[in-house]
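Right, one structure below, let's go through it.
Removed: one protein chain of the complex. Kept in place: all other protein chains.
Right after this comes chain A.
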């Protein structure tokens, strides 16, 4: 067993190891989720060495160097102000969702005009139009980190798999009996999962183009799904007020997270797959143990329905947004509310962290997106200009580009 190469992973902080075992090339990662600019790098690396035999004495200096580079990145002063770079008259009908590939070199937009478009981030030029769906393209996803494939979920009840490079449609996945409203690739890029208003989710093999398994058990529409990073589990959130945890290999339901008193709006794993966060129309957010399915805490504070919830990349903070026009940040470990983001004049429908985790982006029906300091809750910028409500927003991986997708049929790029 020999180590071949060490690679940096900025977000969440970690070191990737490429090594050979029994003649086979393999990779694994050392997650440094708690790394801070002032962490003692030498002590940390010595600790890593005790748990990881691949890091032999001869690699020690190199690993210390890598850790210090991660610390530099974390400590970099962040005073980037965003300016409108381009307005893309993207579609002839409202946009639905938007998503970046891993490097941020291109992004995709879905629309009521039944297409998904691929855009070059640098120039704002349209690279390709993915045509073929017979109804609204609602859910879209890249198979990040690779980014060579795109999945689209449509109100036409199908999901399509496309080549990013050529725009060719590899497969049309048929089998759902109602709208497909969520799609996701596993991180290993072997499966695509689809969730539908028909109350089921399905897993599809992207090589063979075949259905692998149907996840049935919910009694109402599935509106969100998410793989864990290791790819052995997937969660589905439903209008039946519950979230189900499924074993990807067998399609068996492992846990049903019961407790919310309203429809689920979103559900996510944290990076190390130990926690699940769920947001609900019952105005609360809940935290669950992902292994046992037991309830850990209920995060309260919002006075109206919660429309979106997410972890930061390292899984240390949770952000929620609500019909009450505010957003909140909670510490995942203490479950205390650490910041209230107030300023939007109407409901906030989307929220996300930048990959570094120190900024939050919100999209609202007040036609603006806002940028916030994740630690203090201070509003840093109002991104205005859309002429109708904003349905979706995203950061690129470096955190220096934002895209917003609106009901006004345009997409805006902010640098």
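Criterion: a residue touches a chain if its C-beta (ideal position, glycine included) is under 8 Å from a C-beta of that chain, and two chains touch if they have at least 3 such contacts; residues count from 1.
The rule is short, and it goes like this: contacts and distances are computed from a predicted model.
Visitor: UniProt name of the unshown chain, from "Cytochrome c oxidase subunit 3", "SUMO protein smt3", "Aminomethyltransferase" or "ADP-ribosylation factor-like protein 3"?
Guide: The record for the missing subunit names the protein "ADP-ribosylation factor-like protein 3".
Visitor: Which residue, A:15, A:108 or A:181, contacts the hidden chain when the whole complex is considered?
Guide: Hidden-chain contact among the options goes to A:181.
Visitor: In the complete assembly, which of A:114, A:260, A:356 or A:370 touches the absent chain?
Guide: The missing chain is touched by A:114.
Visitor: Among A:45, A:197, A:341 or A:374, which one is in touch with the chain left out?
Guide: With A:45, A:197, A:341 or A:374 as choices, the missing chain is touched by A:197.
Visitor: In terms of residues, what is the contact footprint of the unshown chain on chain A?
Guide: Within chain A, the residues that touch the unshown chain are 92-94, 96-97, 112-114, 135-136, 138, 155, 179, 181, 197, 220-221, 223, 239, 263, 265, 307-308, 347, 349-350, 365, 388-389, 391-392, 407-409.
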